[in-house]
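Mind having a look at this structure? Questions to follow.
Heads up, one of the protein chains got dropped from this complex, but the rest are sitting where they should.
Right, chain A next:
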């Protein structure tokens, strides 16, 4: 096949000018685009206002679809469990037998706890929980990992607030619009979370890798203290996340770096909980302390290792 007809307009002067003008417009547009990217280097949330309209308009569509196909994300898991149904059944039954005794013990402990707390007149509710909402969409074609939350500024969500599921940490609020909010997921390459090992408080920093896993670097110099199977929880350093939210479990060690998998899978959790930032909760509960402004959602702001103010 020969090539398609040329776009060259021949001797028609008007057509020539029109073609030239279209290239000028295109070049200018591309330059403006580049300029916007350069602006975004210095101010990553600067053009959030432009996204508001789309986020608001597409919210009903996403929400309806979410209600219709909430199970679609776990198709692979369903297939895999069919494959291993027999052996899994035996293993699970054994596990249930083992767990039954543990549950009875735990219930006894919980009851004892309740009794002791009553004795001490401790208040369990720390008022950090703001609301429960669902994740309705995500930036599935981009390399950045954002998810869209079905609650926004009118519901009291503010940038920087931590988002968690019952299983563990999901991420934190990046941008808010009136009825939706963008959540920077734990696995985003710019989301840095201060963590510690659950059983002995070895401090570390978790950074997303963008592919569903996390890179864990220990803060202590020397040999890598982690081994596969270690459980990581938030340390509360930096003042964004409450301490002791489960974050990840370590699966692989490579030299100084450990790789972890998040405990909460955003595609499978039913609903997520938006919490007030830890610092806000701490300062608010103390009536004498001056109220601190909420943490700015700067990239890596929670990586700073300042202790929250007393």
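By our rule, contacts are C-beta pairs under 8 Å (C-beta built on N, C-alpha and C of every residue); 3 or more make two chains touch, one makes a residue touch a chain; residues count from 1.
Keep this in mind: contacts and distances are computed from a predicted model.
The complex appears with one chain absent; UniProt names that chain "Rod shape-determining protein MreD" among the candidates "Menaquinol:cytochrome c reductase iron-sulfur subunit", "4Fe-4S ferredoxin-type domain-containing protein", "Rod shape-determining protein MreD" or "Phosphoribosylformylglycinamidine synthase subunit PurQ". Considering the whole complex, the residue from A:128, A:207, A:235 or A:277 that touches the absent chain is A:207. For chain A, the residues touching the absent chain in the complete assembly are 1-8, 19, 22-23, 25-27, 29-37, 39-41, 44, 47, 50-51, 53-54, 58, 61-62, 65-66, 69-70, 72-73, 135-147, 182, 185, 187-191, 207-212, 265-267, 299.
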